[in-house]
Each structure stands twice: as structure tokens, then as C-alpha cells.
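Let me begin by presenting the structure, written as C-alpha cells, before commenting on it.
With one protein chain withheld, the remaining protein chains of the complex are depicted in position.
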Amino acid sequence: MTHLSARGLKKSFGTLQVLKGVDLDIELGEALCIIGPSGSGKSTLLRCLNLLIVPDEGQVFLDNVLLTNPRIRPEWVRQQIGMVFQQFNLFTHLSATKNVMLGLRHGKKVSRAKAHEKAVFELNRVGLGSKLDAYPAQLSGGQQQRVAIARALAMDPKVILFDEPTSALDPESIHEVLEVMAQLAKERMTMAVVTHEMGFAREVSDRVVFFDAGKILEQGSPSEIFDHPAHDRTKSFMDKILR
Amino acid sequence: MTDPTPDQPLQTSEGGPNGPSPEAEGHLGAPSAAGTPSGGLGTRVRELLWKSRTSLMLLGMSLAVAAGLFFAMGAAHFYDIRFIISTFPQALSPTETALEFTTFTFVLGMFGAIGLGLVRAYPPKKVRRRSLVWRWPLYGFASGYVAAIRGTPFLVQMYVVFYILIFSYPTLTFGGWSVYYLAGFFALLINTTGYQTEAFRGGFQSVEAGQTEAGKAVGLSRFQVFVRVTLPQSFRLITLPLANEWISNFKTATILSYIGIFEIFFWARTDIAGHLGRNLEALVMLALIYLMVNVTVSRVVTWVEKVRRIPGLGVPIPEVALPKRLFGLGSRARQGRT
Partner (left out) sequence: MTAVPTDLGRRSPPVPPPARVRAARPPFPSRSLRRAVPIGTGVALVGVAIYVIVGLLGFYGVGTLKTPLAFVLAAAVGAALSVGVVAARWLDPKWAGRILTWAVWKSVLQAVLAVFGGLVFLIGLGRLGIYRLGFAESQIPALLKGFYTSLEVVAVIIPLGFVLGFLVGWARTTGSLILRGFAAYYVDFFRSMPPIALIFFASLAAALALRNSGIDPYTAYLITQWVGVVALAFHTGAYQAEIMRAGILSVPAGQTEAADAVGISRIRTMFVVTLPQAFRISLPPLGNEFSSVIKDTSLLSVIGWFELSGTALNLVSEAGRPPESYLYGSIVIWVEAAFLYFVLTYIVTRTVRVVEDLFKVPGLEAAHL
């Protein structure tokens, strides 16, 4: 049963068409990796899934609920679908705990005590129990991204979207973030990850999608895409990346 | 969800049994006193004072020099210092009025300014699915209002408001204030709202786009994103411009003396200089009041910004050519270090 699916997504910015009709399915509990060259529209696709960008055409379904229905509050959509950004985007004026609590308190209207409890739990889960009151500027990149993951987890979303979560990190920190994500995948959290970390994609994901020039070119299991790519474009991309 | 068992992969950065390893401390090292609640109030105050020791020393020096100058000139009979000391208490009432006018208009103006600043910060774009036609005239009104206030002197604005009020409601009173005082109040309010709008607009537009995106991604409505993310960050970003606007407001309030409001300049001009003929003493007293208030406010705000701000947020103040040591200066000395 597909959990999150998109049908016929199209999006243009001015004269540039970024998404040219995308159909995507994500199963419940599946870890999906989206790979592809820069500028192919992967970030736009991800943002269309949680309606941060409204597609020009096409529909997004979550558990058979039409998300692009204008009668649905976008806030509700984003409480079901969490997002982790490339630039972390932690609220710089709030401590780590408050960052995680913000969505709970004001989006879901949870009481302060319960929100605090949940925030502490999630921060411990990503391994930052000792940094509860630190401000983002006092944390390293890897720690900041883990707080961002905790922030997304705290909302108990059905799906988490990761937009190149490790691209802005130094090589040492990439490891700590990927571990958290691998642990989440092990726990069967439905996730869609746009990434350039091919090792992670190969080992952790259940399915890989190759995205190029606004369309899905190929999709399949990691071994299929990495070892036996069907399209020439996929082959040339793999050659460049995996050398 | 599984329990956070001491899972090696998840906690390597936080170190093994020895606690956090040094490399994992984060780029800025240990959290500063401003960040953690550790330590009692006493240690925090001491740390604060230590951090601001340069500013405090300079402030102390300036005060000493200023006081020295004042008394020296008094002793040299440039002005009658006894007269100043004995008449100074009279300044209390007009100063109170001036501060009242300034602060009330400032605070009231903030509300309007946030609203208008919001309108000005997000000009209506042409591509909109729903026809939000009402946004165009609103944006036009906000822009026109700001342009009118910023393009005309307060003297003119004051007289316009004054004559309009006199023309329409000549006998208006409110809480003991006559129509003259009310006219002055409204004129000042309109003026400060205009300038604060621009300050807030700059603040709203300077908040990083990623912050608002993250706010939306966490499930906050656009109004909530504005209140919980944009607005708090804006206040920190524009603390100094807002303080400057308060000071400017305080100075502008002097013009109100020309429609009969009994504030500092009116008092100095008519009572001391006019009735008593003590011109120089009037100027000195007026200068004392304005210098004390304005310099204090701007120093305090700069200090607050530097010391209390959350690490990483706020416009970095150009670290002015304040020497690290008070002696052995000169650009040569400074060139010696990188």
C-alpha cells in the first residue's frame, strides 16, 4: 500500500520548468533515496511533497488523502510530513530544546510540560542529551543537523523528508548524522532522502530513484541502480560518482 | 519507538565513559554563561562585568572627564554653577513631560509600525491564485505614508496635525491634556510610526529565508511563523536602530515646545533664558539633561547588544578601533599584531 504518492507533478519558475511530470510512490516504512545531478529538481520535488512549494499541476496523496486539496490546511500537512534541511535552519534565537518544542507547542498545541518531555526524549534519541540548552551557534554542524532531525521527529510525522542533509557538513560530522538516519531507517520510519552520499544510499535505502532534468529516469533496488543501471544517463552519472 | 539504549553508533560523538570528547565540543567551545543556567547569579554578574570591562572603563573615564570639565568650567566662572545646582530640580517636571511624550508615542507607535512594516516587507506579487486585490491599496497606503513622513520635517507635520485638530475639535480634552497637548502627541506618534516602520521592515526582511521555511515545515501557520520566528529575530536585529529612533524621538519632542507644550526646551528657553536672563546656564542645564539621557541610552543599548545577545544572532557590530590595552596604542602598535 503506498503511503505517500505523487502523481503528475509539474512546477515551473518563470520560464524554467523544473518538474516535468513526476510520479512517485513511497511505501510505508520504506527508506527511499533520490539521487541525481545538481539542478535536476530534487529539492523542488521534495518541497512539493510537504507543500512548501505548491505544484502547478499534479496531486500528492498521503494515505489516500489528497494533500493538494485547497481545503486542507498546509500546517496539518507539514505536521504529518517532517522535513530536514540542507542548511539545518535551526531557529537561531532558541535553544535546542526550544527548537524542538516550538512546533509541538504552537503547531500541535501541546502543553509545555508534555512538549518539553518529548523534546528531551527526541534529543536524547539523537544523542544530544548533554546539549539540551545550547543555542545553535554553540553547536557543531553535525550537532545542529541532529537537532534538526530531533525537531522533525518530535512531531511524530508519518514521513520524514531529508533534503541533502549532509551536504553542508564537514566530513567528520557527516558520519554522525548518517548514523542517526540509518537508525531511523532500521526502525522503519518512512523517509525520502535526497543525497549525494552513495554509500548511505546503497546500504541503508530500500529503493533508489534516479532523478534527472525534472523527471524520474530510473528506480529500483540499490543493487539494480548502482550495479546494473539501465539508462545511459544513469550509467554516466554512476561512472562519475563512483570512481 | 525504541528506547534510546546506549547505542554506540548514536553516541560516539558524545564520547565514551569519559564524557564528551574535546573534538565534539562544538565550534564555539563550551557554552557561554549567557547560554546555560549553571552558576549562581553572583558568578553570572561577575562574568558579565568582566566581559564588558573595556566599555565600563571607558565609560568611567568619560564620566570622570565630563564631570571634571563641568566643575572646572564652573569654578572658572564660565557659568554660575551654584545657580545651576539650585535650579536643576525645576527641570524635573518638564523632563518628565518630555520623557512621557517620547516613550508613550514610541511604544504606541511600535504596534502600528509592526503592522505597516509587515505590509511593506512583503509587497504584493503579481502571481497570486486568489485575488487579494486589497493588498495593493494597502501597500500603496503604507508606502505613501512612510514616504510622506520621511520626506517632510516634523515642524511641518506638527503644524498640519495641530491645525487640523484645532479646526475639527477645538475643545477636545483627554485625561487632563488640552487639545494642544493632544495635537503634539498625535503628531509625534504619527512621526515615530513612520520611522519605526522602516526599521521593522528592514528587520523582517533580514531574517533568513531558511528560518521561515523551517517554521513552516514544522507545521506553524504563516501568522505563527511571523510571531514566533520572524518577530523575535527581528527585535534582536534592530535593537540598535530602534534605540536610535527613541533618541531621535526624544530630540524631536523639543519641537513640540513651539505649540506650547511644557517640556525641557520650552522651560530652558522661556523660564531660564527668557525670564531670568540666564542664557548660558540654561544651555548648560539643557545640554546636561540631553547628554545624560541620550549618551546613557545609546551606551546601555550597545552594551546590552554586545553582552546579552544570543551567540550567533544579531548584526555584528563593527569592532571599533577600541584598543585592547589602554596604553601603548597608536596604529604602529596595532600593526605589530596581525
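Just so it is clear, A and B label the chains in written order, and each chain counts residues from 1 on its own.
The criterion applied here is as follows: contacts are C-beta pairs under 8 Å (C-beta built on N, C-alpha and C of every residue); 3 or more make two chains touch, one makes a residue touch a chain.
None of the values given here were measured: they were computed from a predicted structure.
J.: Who does the absent chain touch among those shown?
T.: B
J.: Looking at the full complex, which residue from B:Gly42, B:Gly151 or B:Gly176 touches the chain that isn't shown here?
T.: Considering the complete complex, B:Gly151 is the one touching the chain left out.
J.: For chain B, which residues touch the unseen chain?
T.: Against the left-out chain, chain B lists 147-148, 150-157, 159-160, 163-164, 166-167, 198, 201-202, 247, 250-252, 254-255, 258, 265, 268-269, 273, 279-280, 282-283, 286-287, 290-291, 293-295, 318, 320-321, 329-334.
Simple rule for what comes next: only the chains that are shown with their structure count from here on.
J.: In the complex formed with chain A, which residues of chain B make contact?
T.: 1-2, 4, 7, 9-14, 20, 23-28, 31-32, 35-37, 208, 210-211, 213-221, 224, 228-229, 232-233, 236, 310-313
J.: Sort out for me which residues of chain A touch chain B in the complex.
T.: My answer: residues 50, 52, 73-76, 78-79, 82-83, 85, 87, 89-93, 95, 102-103, 106-108, 121, 124-131, 133-143, 148, 151-152, 155, 172, 176, 179-180, 182-183, 187.
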